[in-house]
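As you look at this complex, bear in mind that one protein chain is not there, while each of the others sits in place.
Think of it as A, B and C in the order they're written, each chain with its own count starting at 1.
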Amino acid sequence: MSKPKVAFYWCASCGGCEEAVVDLNEVVLDVVEAVDIVFWPVAMDFKVSDVAALEDGELAAVFINGAIRTSEQAEIVELLRRKAGAVVAFGACAWLGGIPGLANLYSRESILDYVCGESPSTVDGGGARPVEEFDAPEGRMRLPHFDEDVRTLDQVIDVDYYLPGCAPPAGLIAQAVMALVEGRLPEKGSVLAPDVALCAECIRAATKPEDLKVERFYRPYEIVADAETCLLAQGLVCLGPSTRSGCGAVCIAANMPCTGCMGPTSRVIDHGAKALAAIASLIETRDPDEIAVLAEQIVDPVGTFYRYSLPASLLHRRVEPAPIRGGPAV
Amino acid sequence: MLEPEAGLTTQPISTNGGPRIGVYVCHCGLNIAGKVDIEAVVEFASTLPDVAVARDYKFMCSDPGQELIEKDLREGLVNRVVVASCSPLMHEATFRRATAEGGQSPFYFQMASIREHVSWVTADGAEATEKAKALVAGAVRRVALHEYLEPRRADVRPDVMVVGGGIAGIHAALTMADAGKHVYLVEREPTIGGHMAKFDKTFPTLDCSACILTPKMSAVRSNPNITLWTYSDVVGVEGFTGDFTVRVRHRPRYVKADLCTGCLECIEKCIHKQGKFDDEWNEGLSKRKPIYIPFPQATPAVVVVDPETCIWFKTGKCPQTCIEACERDAFDFEQTETFDEVKVGAMVLATGFKTFDAAKMPEYGYGLYPNVYTSLEVERLLNAAGPTSGEVELRDGSKPKVVGIIHCVGSRDAKHHLWCSKVCCMYSLKLAHMVKERTGAEVYNFYIDMRTPGKGYEEFYDKILKEGVHMVRGRVAGVTDEAASPEEEDHLVIRAEDTLIGSVRRIPVDMVILAVGIEPQPDAQDVRRLFNISCGGEGFFTERHPKLAPVSTFTDGVFLAGACQGPKDIPDTVAQAGAAAAEVLAMVDRGFVMLEANTAHIEDEVCSGCKTCVGLCPFSAISFNEERKKAYVNEVVCKGCGVCVGACPSGAAQQHLFTDAEIFSEIEGVLAYV
Amino acid sequence: MSEQAREDTFEPRIVAFFCNWCTYTAADLAGISRMQYAPNVRVIRLMCSGRVDPQFVLAAFRNGADGVLIGGCHPGDCHYQEGNYNALRRIELLKQTLVGFGIEEDRLRLEWISASEGDRVQKVCNEMTERIRALGPLRLTTPSRVEAGAPGPAHELVEQVTS
Partner (left out) sequence: MSTQRYVYYPGCSATGVGRGFTESLDAVFEHLGTGLDELEDWNCCGATAWPSVDEDQAFALSARNLALAEDRAPDDGPVDVLASCTGCYRALLKAEHVLNEAGPKAEKIGGALEAIGLDYEGRTRVRHPIDILLNEIGLDRIREAVVRPLTGLKVACYYGCLLVRPFATFDDQHNPTSMDRLVAAVGAEPIDWPLKTRCCGGSCYCGGPVIGAMPEATMQLSYALLREATKRGADMIATICPLCQFNLEGFQGRMSKRFGRPLDVPSVFVSQILGIAMGIDEKRLGIQRLLRWQLPDREPVPAEGGVHARA
């Protein structure tokens, strides 16, 4: 009996998810033992044509990390979708958009303006732009199209499972892979992590008061946090209460607040909004002006609450300002 | 489109297939149909997902209207109901009942308010129809997700409380005590009786006020079912309908109430030989001693020591002749505030009113000219137990020969109170009669309109006219001591337009009586917060419905009686007190109340134990189980605000009837189609 | 309808979340008093403004609302004692977040309206409608599976291999 075939692919990502696979250490050997990896651009020299040559559905599973920003990424994941029995969105970027998704706070134009013109490292700031198609001595050359938005994987193709995390914790990866290999398939659409927030496994949970009220929010560099007390109780914006567990609360163990890479639990539609609601509830004062002061202590609220989930959020991206209209301002 | 995740939807909808929604659009006569195209709304509703049938009817709240719903439910045509009609605050209970009559959980029901929120407020018919459609779609989308809920019941405690011991509170307390209920009657002043005890006569029959009130006061004292707490106030209310815990503070009288016999020997023997301090009961027209009893029939007949004026309290040096005088050793100068906490099933608020402060209208000279009086002061002058033993005298002891009564002082005045105080016309006529009878003076009444609706009222007006009281129709511009002619010298002059003869008149008088209006008690806002009820913009307590629930409030188990709800004369006050008592009795005798189902709960397996909700609950209904690391809502204590649900960062807290999924669907519904 | 045409005939759509005890009752009072106001506001009744989850506001925007209005009891008057303060805290933080999303602050409004202030419901609904009308429609984009990206080299490669 031939081993099930699997593929790995990366889109708009940092490479950390690939590292995470490698970080499986010996476990990776079990995986390799159990499956036949037919496509893994970061590690093995297979071509897209090899994938295209497969039968539809021939791949038992593909693991795709990264968000989708270019036409090339979209096309390849569509191809992989056709060839795969199960698609796993691997990591925060593929599931929710991740850090690259924060690019949705800018328009495509402004990104190109910056990258091709304004950035300090651009020497020839003449406004040159990538040309998607041009003739070269070798023939006609084409570059992928740079899309308007960063999209999550399931905004492009059907996704069967999601592995959360930036990057996904080794234990969850191993569990997921083995479950797929052994045919213990969870319900489609499942997130392959515990459906309960991080406080459930945080060793500092017991130090959080029942009636916690915050009088000032701090950013991590502003204070030296006590290493044993709940970080929220110290005024640090920790997204643990609104973020899935399964990571082992490693950031908190390193005395850093949770930034939400494991995404929301299943009952939450918009991770950032719910995190915001919970954080706002901690504000002590009733005075509108003082509330505004506390709210302002959370510098960059979009980046704080939507660090990993902007493209998956209800608003998806920053709204382009409407053209100025006539009519009186009220 | 929002697809709620699997976890967001609630329990299976019904045992026999998915939701089959019936939409019933009410014409409300022409109230809705006159503006909204009912047919278009029905047609639209029938195209919405899960809608099995859409109908319309002239009056959905009528028996045949409700029968439409019940029949469709009974026949299995529908299993969920949307009624598009008036506000849910009006008829939600009616249609929930109809849904239950049809054999479904009453909570498989949702209302769309297309009258108060659409037809009555939208100028354009087409726009109104579109808005109605949107609201119907919202209701349809949401009701499809409603979960099966059992109505909740709570027991009602048998004891009851009345706050305020004026005629309203007295009557309500006696009625309920006579029905066998134990009543706690709490009064702030040292005695019950309220304003009515200050009056001499009552209109239009001219009954002696004391003659009809004091028997009721002594009935309160002697009724074994009534615990009377005077000089006391409510300082805390907790719990909910059927089970309130009320904290009452008793202010120290420095006299043991159970020992004092009301012999008043101590007052006689007080080191102050004469009264020296303003007597509140006589509106400051006489003086009392630091130890006093408000009036001879005060109930309870227990003296009070006023620490503000008592020499012992002020200097610590007094022979304390009062103590010597007391045969029963009733004095206790060490007394401090004490508190009682009682549990009651329902409460009647009868906290009364205050009269308008005439000094706010300097043009009438109150406080400036000594012979300008308020009507309440004149009531005391007329009262045989008052400062002048019933003689109408000016400050210098002389009798007035000409008296002017100015109506509507503070009432019907855009600068003060817009409302009509309802009683002033009649009491001004009464005062005119009494003053004329006692002094033979010429009496002028200055009025804007005469308002005398009520049994025997117009006849009383007629009688006063025949007695020769002058009636000048016109608002008084001012009261002045400027003499423009010799006959005005040493008089007060009332300047008013007489609109009946079309000229401005200056009428010299000896005495001016200001018919001050009725306004809310100054602490009405505090009381309202304490009892969790609402006030109108003017500050009177708001009844649940002006016609159909005139003594109920938006807080179940709290009822209103008397002028705390709005200006009222004695007959209306007593009638309302009786009604409030009847409502309480109906509730207590049934023994249980139905509670709103909209409590919060926490889905145990999703709760991470983050405790965000625990501290947020204003009613401490959420507790944290340290062992299991989960939060838990006590649904008996929960009042259903949903604050915890809005805050729960993992969607574990949900509110019945207001789940996230239901609200998301309603949002989508009101936007998706129209 | 073209974008331009939609803007020309633009009628703002506003979703309102009113608390049962004060603002919803005030809206009823506006009705009873026959106060006419703009039909653009669609009211969703909640028991308390403290129930408003920031997700509701975003969901309303996502579903096509151009503005969101939240009405609660005046400070100190909450039927549930504290709920409106919680609304205040959340909405303040949400407003600051929406700025980052490029959404004009005026598209989200929190108002305290007591049960007796029917006229205030009328005024606020009219004001808000006119303000949103002046701002124009909220232009949210939808992430779509058929992105406008032109077929690129990989696409051709796939076609070659599979044909």
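Here is the rule we use: a contact is a pair of C-beta atoms (placed from the backbone, for glycine too) under 8 Å apart; a residue touches a chain by one contact, two chains touch by 3 or more.
Nothing here was measured: the structure is a model prediction, and the numbers come from that model.
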Which displayed chains the unshown chain touches: B
Residue in contact with the excluded chain [from B:Asp481, B:Asp498 or B:Asp572]: B:Asp481
Hidden partner chain, touching residue among B:Pro362, B:Pro546 or B:Gly591: B:Pro362
Residues of chain B (touch criterion as defined above) contacting the omitted chain: 361-363, 365, 368, 415, 478, 480-482, 484
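Methods note: only the chains that are shown with their structure count from here on.
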Comparison of B-C and A-B (more C-beta pairs in contact): B-C
For chain A paired with chain C, centre-to-centre distance based on mean C-alpha positions, whole Å: 28
Distance between the centres, which are taken as Cα means, of chain B and chain A, whole angstrom: 57
Centroid spacing, where centroids are CA-atom means, of chain B and chain C in whole angstrom: 35
Residue list for chain B, restricted to those that touch at least two other chains: 2, 616, 646-647, 660, 664
Where chain A touches two or more other chains at once, by residue number: 268-269, 274, 277, 280-281
Residue numbers on chain C that touch chain A, as the complex places them: 7, 53-55, 57-59, 61-62, 75, 85-86, 88-90, 92-97, 100-103, 127, 130-131, 133-145, 147-158, 161-162
Interface residues, chain C side, partner chain B - complex: 13, 15, 20-22, 24-25, 27-28, 30-32, 34-37, 39, 42-48, 50-53, 55-56, 59-60, 62-65, 76-77, 79-83, 86, 90, 114-117, 122
Parts of chain A lying in touch with chain B, wherever the complex brings them together: 187, 189, 195-200, 205-206, 208-213, 240-242, 245, 264-269, 274-275, 277-278, 280-282
